[in-house]
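First, the structure itself, so that you have it in front of you.
Excluded from the complex is one protein chain; the other protein chains are retained at their positions.
Presenting chain A:
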């Protein structure tokens, strides 16, 4: 018997339409992939005490995104940044990150949060499966701890453990040369301050076993007055002082310690001093403070780095910060990975990012690498030097040796049970 078609939509067509509809609603990224622009979400700190760092992160991202868009975009798709203020609160950072993906349709995330917020955003990335590059958190455990590992998250930031190894080694050299055996520490009383100080003294003692810590001070974060801390250190009479105070806390501390002539009485090692945010603000910067490089345009001493620092300053009328170069590098990684993957798809970019080496103005040898096994940045310029009160502020930086960093980092990971 011959079957005749009835007018209207057939059952097969209806099922096909329903299937297509379901696909569209259940997997919105399929539809989004067709969009011409690609939205990249970025929660960062745009208000409060450290707003300057968040603003400098945003500036650096926009500087690089303009270049990428001018060169044709991310695999042919123009980037549209959606940048939101988290106020530095972890719960707000998580909420904003989720909203950026679910409501604003962002397909990738740049996480411009400090450590506390980054762990919260990391969980959002774990939940949503969206590609996320952390651009500001230096907490080593974020990528070193295998429990934190997810295939879609990367960290394009210097690491506390790297700084501590290089700082400890540098400080031990000076301790031996000058006979500095009695040390004091003064760092902010929260996770970053405690961890970084602990790791620094660990490597200081490893390279200079005679060193003894005779005094510890833990002022609270954003404390306005350090007088009692300064006088306590003076009473202990150490030969050297280590501090990882940063930003306005560090400048307050220097101003207050200066009038006690503290810098004449001991060698001072302040890992966060060599950042323009602090260098340009302190009016009476003492000569000879030892510091790790954060961002200065004279290290690495390459025309590319100097040109990048000048371009940033020309555009925003201020110097970049440590957070700036990290965010800029993240965009450089995204652009290169998308080019290699020939796609702006997060999963494809993530695959390419693993172990990717790119040319970069901030690389120790002109390149930086996104290490494949723990998804973290290595090969960036890292070193210590001493300050002078005017530009270039840190005229000579002694570069850290990445071979030593890798060896000691591997040992440290083992001691922590990470490997």
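We take it that a residue touches a chain if its C-beta (ideal position, glycine included) is under 8 Å from a C-beta of that chain, and two chains touch if they have at least 3 such contacts; residues count from 1.
One rule holds for everything that comes next: contacts and distances are computed from a predicted model.
Novice: What is the protein name, per UniProt, of the chain that does not appear here: "Putative effector of murein hydrolase", "ABC transporter permease", "MSMEG_3727 family PQQ-associated protein" or "Cytochrome c oxidase subunit 1"?
Specialist: Per the UniProt record, the undisplayed chain of the complex is "ABC transporter permease".
Novice: Of the listed residues A:207, A:260 or A:406, which contacts the missing chain in the full complex?
Specialist: Once the missing chain is taken into account, the touching residue is A:260.
Novice: Which residue, A:188, A:247 or A:361, contacts the hidden chain when the whole complex is considered?
Specialist: A:247
Novice: Looking at the whole complex, which of A:224, A:303 or A:417 touches the chain that is not displayed?
Specialist: Touches the omitted chain: A:224.
Novice: Given the full complex, what residues of chain A touch the hidden partner chain?
Specialist: Listed in rising order, the touching residues are 47-49, 51-52, 55, 216-218, 220, 222-225, 227-232, 234-235, 247-249, 251-252, 255-256, 258-261, 277, 281-284, 318.
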